[in-house]
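Removed: one protein chain of the complex. Kept in place: all other protein chains.
Take a look at chain A:
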Amino acid sequence: MATTTTSGGGDFVSNLGRIYGIYTGGFIAFVILMAILSAAGVPNYIIGYMFVGFTILIYAVIGILSRTMQVGEYYVAGRRVPAIYNGMATGADWMSGASFVGMAGTLYLLGYDGLAFVLGWTGGYVLVAILVAPYLRKFGAYTVPDFLSARYGGNLARFIGVIVLFSCSFTYVVAQVYATGIISARFLGLDFNVAVYVGLAGILVCSMLGGMRAVTWTQVAQYIVLIIAYLIPAIWMSTVKTGVPIPQLMQGTALANITALETAQGIAVHHITPFVHGGYNALNFFLLILCLMVGTASLPHVLMRYFTTPSVREARVSVAWSLLFIFILYFTAPAYAAFAKWTMLDLVASGLTPDNIAEKAGWMMRWAAADNALVQICGKAAIDAAAIAAACAEQGVTNIGFANINLNADMIVLATPEMAGMPYVISGLVAAGGLAAALSTADGLLLAIANALSHDIYYKMIDQNAPTARRLVVSRVLLVLVAIAAAYVASTKPADILAMVSWAFSLAAAGLFPALVLGVWWKRANSAGAIAGMIAGFGICLYYLLGTRYGAVGFVEMWSGLSTATAEQLAKFEELKAAFAAAAPDAQAAAWAAFDKHAQSIANWGGVKNLSAAAFGLPVGFAVMYVVSRLTKEPSHELQEFIEEIRVPRGKTIMEEKTA
């Protein structure tokens, strides 16, 4: 059994180009077929079902064909994934449901300041390539904590690594499951709670039977779907608006038109103006870039993708390919946002009133009906023309201006096909793309968590003599348990968890980056230093994140000297505090809510947003690691030899595994 799958795998690897070429052609033919069926009068919901069903079926088939019972195949896909395909898989692994669904929406709302995300999530790969990935590949680890344990001698470093890994990956995977639920609910008309478990099934068929090997080959397939689904609407809008089908180039024209329309409509804050949107001043803009970049270079589910290449050299090239494939989406996103904004400004400029909005922009009402928070006009959910008329009359608005329309960032990509009047088949394609993005990231994250629990905790720390078969069974059981836990948490619609996703980057950056980088680049770094550094960096970061969000009142009282709050804001803080103390028992909850909300707005150190908590955790982590390492004994001679070995590509991987 094991040998047949191995030789089958070999044929598969040598035929990759042909297989994925046929697959891509088949997918395009499928999209065209759907367009024909749609034109022939097949109802929209059936088209939606076919898109979602067909793509998930393909992933399931790949997942089942890639099943394996070998440890090396399960954890690192046999280390046979060529650089370019690993690049594609990393692209899908990396670009989450949030990137696909939310990125262009964020850019639409934040203009220039949203570009911090684009820069941070691409520039991080430079750090991956030059500082970390090739050396981890040479070491030959199965997981990131594996490396920490070998380099910093012992299970304490491994255990802390697992804790950091778990805390940054679990919230992230919950958000992916949530995204699959939202997309399935919107396009398949399922109840959200059912949709979450449908998404879960889609995730498990890809990862459970074949581990890393199956996830790798489905991620390549998912990348192809998601990139086609992202590019087509952008190309479509560009062609309709400018006649040239290159959105990235014609974005310039869109920006010029946006600025002209904004000026004509009296909008003071321009799309292209830096450091003015959503509270991103220059300091927060640059700190956010730093946290996202360093976080990218520390997230275990990304780093572990580079364990699967055949050599150190391929690992380096593979990072470059990853970035190229990611770049294709990320440099389209600002164009996507610009064309969507241009379309909206044009719509408003054509004279939008509560009387004609149903005719001119009926899509807004359909989205508002699906979820009240998605589209608000004049401050109220835009459920139908009557509701809009009532809300606008209340505010004395007769002509609906751009500022009166409040669109949620997460709906902009999904709604763009309707906004720009594209046929429904494009909406189905975008849904399939969003699903591919969410599923592929969820697979990678789940595998990272389950591998850490099964390999690092169970095999390395609990039972070192566990036979291979049992290790793989434990791994699969844990995978299913973590997946079910994630789906359960997602089904409770935890608003906080979704906000926490961006925290994953800060936590990973502060907790892992110093230990990973100094582990390779500074021989003097020792066990005590690394453990102290990881605890301090991660601790400070976590304290800042939780303190400013959940303990804002206490945080302000303790650190009011460091906050950038004005005297007026501090006076209001005292006033609300007094109001809370004086409130009658039945008014206490409301008084506390107002008090806490105000406290959250001023709870900070030096005005740093809590999104960028690693701005404190990272330097603290480095400093503590340096000082403690200096104060304690230098690493043993053997360990220094070991670091020498990691630094050169030639020679066997350091960590040989029993894989029989």
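Annotations
Definition applied: a contact is a pair of C-beta atoms (placed from the backbone, for glycine too) under 8 Å apart; a residue touches a chain by one contact, two chains touch by 3 or more; residues count from 1.
In this text, contacts and distances are computed from a predicted model.
For the chain that does not appear here, its UniProt entry gives the protein name "Solute:sodium symporter small subunit", which is one of "Carbohydrate ABC transporter membrane protein 1, CUT1 family", "Solute:sodium symporter small subunit", "Hemerythrin domain-containing protein" or "Glutathione-dependent formaldehyde dehydrogenase".
Within the full complex, the residue among A:Ala89, A:Val118, A:Leu299 or A:Ala565 touching the omitted chain is A:Val118.
Residue A:Thr253 is the one among A:Thr24, A:Thr253, A:Asn406 or A:Thr468 that touches the chain not shown. Across A:Val126, A:Ile228 or A:Ala466, the single residue that touches the chain missing here is A:Val126. Check A:Leu324, A:Ala579 or A:Ala594 against the missing chain and you find that the one touching it is A:Leu324.
Listed here are the chain A residues that touch the chain not shown: 112, 115, 118-119, 122-123, 125-127, 129-131, 134, 248-249, 251-256, 272, 274, 285-286, 289, 293, 311-313, 316-317, 319-320, 323-324, 327, 330-331, 334-335, 521, 641, 644-645, 647-650.
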